[in-house]
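Left out: one protein chain. Kept in place: all the others.
By letter and in written order, the chains are A, B and C; residue numbering begins at 1 in each of them.
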Amino acid sequence: MELFGTAGIRGHVAERVTPELALAVGRAVAAEIRERHDGNDGDEGAENGGPGPDPEVVLARDGRVTGPAIAAAMESGLASGGVSVLRAGRLPTPGLAYASQGRYGVMLTASHNPPSDNGIKLFRDGVEFDRELERAVENRVDGEEAPAEWDAWTTTERGDTLKSYLDAVETYARGFGEVDGRDDQDALDGLRIAVDCGNGMAGPATPTVLRELGASVVTLNGNVDGHFPGRGSKPTPESLRDLRAFVADANEGVTEPGRSGSDGDAEGFAFGIGHDGDADRLVLVDADGDVVHEDTVLAILAERYVCRSDADEPVVVTTPNASGRIDERVRAAGGRVERVRLGALHEGIASVEAADDTVAFAAEPWKHVHVPFGGWIDGVCSAAVLARLVAADGLDALREPVTERPYRKVSVDCPDDRKAAAMADLTERLPEAFPDATVNTDHGVRLEFADASWTLVRPSGTEPYVRVYAESDDVDELVEQVEAVVTSVVEAAAQRSH
Amino acid sequence: MELFGTAGIRGHVAERVTPELALAVGRAVAAEIRERHDGNDGDEGAENGGPGPDPEVVLARDGRVTGPAIAAAMESGLASGGVSVLRAGRLPTPGLAYASQGRYGVMLTASHNPPSDNGIKLFRDGVEFDRELERAVENRVDGEEAPAEWDAWTTTERGDTLKSYLDAVETYARGFGEVDGRDDQDALDGLRIAVDCGNGMAGPATPTVLRELGASVVTLNGNVDGHFPGRGSKPTPESLRDLRAFVADANEGVTEPGRSGSDGDAEGFAFGIGHDGDADRLVLVDADGDVVHEDTVLAILAERYVCRSDADEPVVVTTPNASGRIDERVRAAGGRVERVRLGALHEGIASVEAADDTVAFAAEPWKHVHVPFGGWIDGVCSAAVLARLVAADGLDALREPVTERPYRKVSVDCPDDRKAAAMADLTERLPEAFPDATVNTDHGVRLEFADASWTLVRPSGTEPYVRVYAESDDVDELVEQVEAVVTSVVEAAAQRSH
Amino acid sequence: MELFGTAGIRGHVAERVTPELALAVGRAVAAEIRERHDGNDGDEGAENGGPGPDPEVVLARDGRVTGPAIAAAMESGLASGGVSVLRAGRLPTPGLAYASQGRYGVMLTASHNPPSDNGIKLFRDGVEFDRELERAVENRVDGEEAPAEWDAWTTTERGDTLKSYLDAVETYARGFGEVDGRDDQDALDGLRIAVDCGNGMAGPATPTVLRELGASVVTLNGNVDGHFPGRGSKPTPESLRDLRAFVADANEGVTEPGRSGSDGDAEGFAFGIGHDGDADRLVLVDADGDVVHEDTVLAILAERYVCRSDADEPVVVTTPNASGRIDERVRAAGGRVERVRLGALHEGIASVEAADDTVAFAAEPWKHVHVPFGGWIDGVCSAAVLARLVAADGLDALREPVTERPYRKVSVDCPDDRKAAAMADLTERLPEAFPDATVNTDHGVRLEFADASWTLVRPSGTEPYVRVYAESDDVDELVEQVEAVVTSVVEAAAQRSH
Partner (left out) sequence: MELFGTAGIRGHVAERVTPELALAVGRAVAAEIRERHDGNDGDEGAENGGPGPDPEVVLARDGRVTGPAIAAAMESGLASGGVSVLRAGRLPTPGLAYASQGRYGVMLTASHNPPSDNGIKLFRDGVEFDRELERAVENRVDGEEAPAEWDAWTTTERGDTLKSYLDAVETYARGFGEVDGRDDQDALDGLRIAVDCGNGMAGPATPTVLRELGASVVTLNGNVDGHFPGRGSKPTPESLRDLRAFVADANEGVTEPGRSGSDGDAEGFAFGIGHDGDADRLVLVDADGDVVHEDTVLAILAERYVCRSDADEPVVVTTPNASGRIDERVRAAGGRVERVRLGALHEGIASVEAADDTVAFAAEPWKHVHVPFGGWIDGVCSAAVLARLVAADGLDALREPVTERPYRKVSVDCPDDRKAAAMADLTERLPEAFPDATVNTDHGVRLEFADASWTLVRPSGTEPYVRVYAESDDVDELVEQVEAVVTSVVEAAAQRSH
């Protein structure tokens, strides 16, 4: 059974992510861990002088109503599978990832899905399971993995790991340098920030970290509530309208929004932050209440991370649909960009590092992996780092060097059974049609032009389309040209198949 | 040592409400409980056929940083004093009062004081300790109460009582009648409400109850944080400016704020709610972002409670500084008002009920005792009840019958040692000066006039002033007249003393 | 699927009582509870003015290694089934039964089975589920009961109910009268008792209660250990040999074993107690280290309970295989005995009480229901009550009036398919063969004689035998006569079937 999608296992709690499934997955994960740590892999055990450290799994959940019952089933599966479990209660997903370092981790979350859904994310040593591990789990679920011997069943412990995570984020963000010659301790002092936690797991995390860093934080929807009463749990310009209006209205007529003047307290807000249900995503809202484009946020962070890196040519890992503005800023800072398929940032990082290169930063839109901090997507860390950067330079100054070109995305009809043929043709036809472009065919066909325009053509993974992404000062013309090529190739493929 | 003020024991954690004090108070409370339940009080024990039920104390705290350490000391004092303790973690004060029914309760809170303060409130069976009990505790603290015999020391249990409290509030509020013929289950459906929890204990309480009642709630500062980063923890028009702006701006151009029209989701907010740090207080903000006068809120609730009462002449208990508009609405509904000194609502209720009268409601500004629900001040319950009333009738309709006359408060200099003489004179002089007024001298001198104007003259308990309160369509003239009498009397008292 | 045997659901954790089964049973129980309390059963709801109190289940386990994982699965089933759960940790079975009063209870225990087994016992209001409820659960398990709506899933609370149970047992046992004119508080003072807890759940229970009652207790195998290292968890003369030797050796040469003489501390032990893994059973060992016959213990308790009852003719409920010595003592005390099938004491109690008679006590060998205390089998309570009785009168004096006649049990071969015919014949033939006997055919054929001899003939429920039980001063002769009748009838049935 194919359980894992690009976001782990996710679905309705009565149909897909049931307690029964959680029990089965827990059992499977436990069996897989035990096999890997019981010295079954031959010589390795002997070299190390014995099996590895006690396998342990930390198990957490987001704030969903169904979380406790799913977690109990998962605990039962893990414990009857013979691995010891630490129940860590409610955590942001990045908090669980942090706690999984040196062991395994199970996060029960459906991120921004509706409240009737839940999901399972699996971590090893801070990083999501790769496909090989996922398949091993799927196979064991299919095989209805039996319990371990009765005397290997474990008793679960309970503990709270949130504070150590928040402390670590705070310490990490403090490392983001001196700010205006102000005392480091009070670096954010006077900076007012509005955070919309969407009733998700950011509530007990982001406002606390920012306050510890010295900010003055006003929180929207900071109470954890699995019904997501305040807004949709996916942060979009529409779902964030309360936050955006709140920031914009508060800043009306304020000269330096969110900063304290000579005469006392700050007025307005320097910026706003919106999170999804499990706080791996972050959306940035500027002082006018507008959402800052996701690729611009990536470009800002990527440039900073490349500058801070000691490596000769630091690498930024991102996804094919991410804008060329990232490449511009990374190159300007002396680094290089590598693209990997959506949902596979951790595999991209591993691949780059396997080649002895240094990854400075990795991200897809809204999701940032702060590599020097850890190999997981971390929206709380993003909030802290961005706050430090804004406090030092101001958001306008951070955005200034990033060129935001017009962007479009269109879908061309293409039945699933013709996608392969069409893409094969396009790999030839598109470079022919745009002879000046640099071509990259790792994930579809991506063309980059001298003026930083770019286009990406790739088949949809789930729908009968070929997608065309383009970003250019004259985006309509570029899309028109590319679409024409795609359409003709798809039609040609159709005729051949008759 | 005089420990208790009008709001229990309260002060700085390094100077007044230290762990050492909490330990001593816990020991004293335990000894007092044991003496009362060990049948030492003579006949009572014999009548009951033996000692009472196992004495038990439920102990909770608000979200202050210093709460855990103070609570541990309190627990140690109680347990070494020989009473069994349930540690209920963090609760709103009314939630602890609810849980103390049938036993004793200790709430560690400094309400809206600064974060460096903490405090102790003691409850018996849902009601704050009266002066007699407070004095008994003070005496035992002074006497450095010794521990109980070693084998009477107890082991504390831990439990969560919040959910049962929230369920009880929800059930109680549902009792507030049919709403517009809509299905009771969804009575608040479509009503949008903004709640500013001020990072206090309302966060896990009020938004949940309102959501369970069917409202759509957006929360400000809903994350509990003992630093109170979002705003001052005392809810005032100034500290609530974010909430007020948020509501006002969201309602701009909206026809029916907070209500869903025929075409879908609601826009704007029907009203806003602000709480203090421990959620006993509630401030109501209207759809324009203005704070509704505290006495108007009292008048609305008082009228409703009198209407719902089965008693012949239901009594509303309030304090001397509360407005005559309350009396107007209570009388209109067929009830009567009794006034008691500030901070003594529970003693007032007890006194009325001792006379076989029925108290329908009791309140001082911002603080409401929903008597049919329980004998404690309860801001969460106020939020739920007000939401039900607004959903049924609209806030404008609720306010309409309440006449809001201009109000003023002035202070006349009067040294402490002349207050008694001055007040004695004023008890004669003021009625002479205003022969048409009805006179009440229970708590200072209060004059009420046929047009519902009133004035109250009373000595300040803490400062060298005599206070004059007045409410009248022509308040300046009334104050001028009263102030003249007061000034002359104080001067005369001064001359006599030379 | 037939899940329930005479001792609830029980079996190996990898084959029968798996986490998967616990999840399914929890879901089924939850659904059944919800249906019964949601007023679906017509008139009842209307009469009561609405649905009952919030359904709640208390969930506990014994000390088995597999308990935590099974409990987590059960919790998940209950919580996703929409009922709220209190996790009460480890408890003796009677402790869970006590805590289930006023609600439902789930006990995870396999009593004295091997450590690789586990089991599920279900309680409603202190009493085990009857067959009707068991069948309802079985049907729902077969139907793969779906989860409740997502927003009805619950969050489990944790609490410790052991102390309140121990306090209740202690208070109950104190009620067992004045002892030798000694002060009630110290009734057991000076009495030394040896308790072998068999590493089961009696460890944190029986020694504590006896010590609180004033006894001086030495404990064997008092540490809870799911491996049952100290002895087999089923208390038999053989498995209790350590306890028996310990008591016997300690009493060598001691005049008054376990009692303090005039000159100080007690020597030896007044008696010994052995429990099974979950402390519902109790075995009594006398001062010589011999096991007191189970029927003698029943007779002692039955007589006392009949004497203490206010009813005209108090009823003692027991099982068909229980000795006539019980009947003797019950009749002597003015009561009457009713017999019910094995494992159905609670149904017997219900049936007697439905007829407006009063049950004073109910028991099968080793298992005692102290009806005035509660409707469950309770070995801890038995220990406390017996200790009080022994302290008052001495064990010898308690045994003295009970006549212990020789007892035998034999099995006659009889294929399953002939059992019905054979028993039908025996119902006629046995009364013919023993015309002086009183005949009762409720549970097999039981003959009682004037000299208190008796015999019982019944088909085995699980093996191809007809069982003959007999107790008589001349038991060999009685068995010989009965066996002859049974053998001839079985043979006749065999010939007919050819």
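Everything that follows uses one rule, which is that contacts are C-beta pairs under 8 Å (C-beta built on N, C-alpha and C of every residue); 3 or more make two chains touch, one makes a residue touch a chain.
For clarity, every value in this text was computed on a predicted model and none was experimentally measured.
Trainee: Which of B:23, B:201, B:284 or B:470 touches the chain that is not shown?
Mentor: Within the whole complex, the residue contacting the unshown chain is B:23.
Trainee: Looking at the full complex, which residue from B:8, B:115, B:289 or B:348 touches the chain that isn't shown here?
Mentor: Here the residue in touch with the unshown chain is B:115.
Trainee: Which of B:9, B:25, B:79 or B:137 touches the chain that is not shown?
Mentor: Checking each option in B:9, B:25, B:79 or B:137, the one touching the absent chain turns out to be B:79.
Trainee: Since one chain has been left out of the picture, which residues of subunit C touch it in the full complex?
Mentor: 197, 199, 203-204, 207-208, 211, 215-223, 225, 227, 229-231, 242, 245-246, 249-250
Trainee: For subunit A, enumerate the residues touching the unshown chain of the complex.
Mentor: 54, 155, 157-160, 163, 167
Trainee: Please give every residue of subunit B in contact with the chain that is not shown.
Mentor: So the residues of subunit B touching the unseen chain are 12-14, 18-20, 22-23, 65-66, 68-70, 72-73, 75-77, 79-80, 115-116, 146-147, 150-151, 153-156, 227.
What we mean here is this: only the chains that are shown with their structure count from here on.
Trainee: For the sequence-identical pair subunit A and subunit C, what is the superposition rotation angle on Cα atoms, to the nearest 5 degrees?
Mentor: 180
Trainee: Using mean Cα positions as chain centres, tell me which chain lies farthest from subunit C.
Mentor: Relative to subunit C, the chain whose C-alpha centre sits farthest away is A.
Trainee: Hey, how far is the Cα centre of subunit A from the one of subunit B, in Å?
Mentor: Here the centre of subunit B sits 46 Å away from the centre of subunit A.
Trainee: What whole-Å value do you get for the distance between subunit B and subunit C if each is reduced to the mean of its CA atoms?
Mentor: Using C-alpha averages as centres, the distance is 54 Å.
Trainee: Got the subunit B residues that touch at least 2 other chains?
Mentor: Counting only residues that touch two or more other chains, subunit B contributes none.
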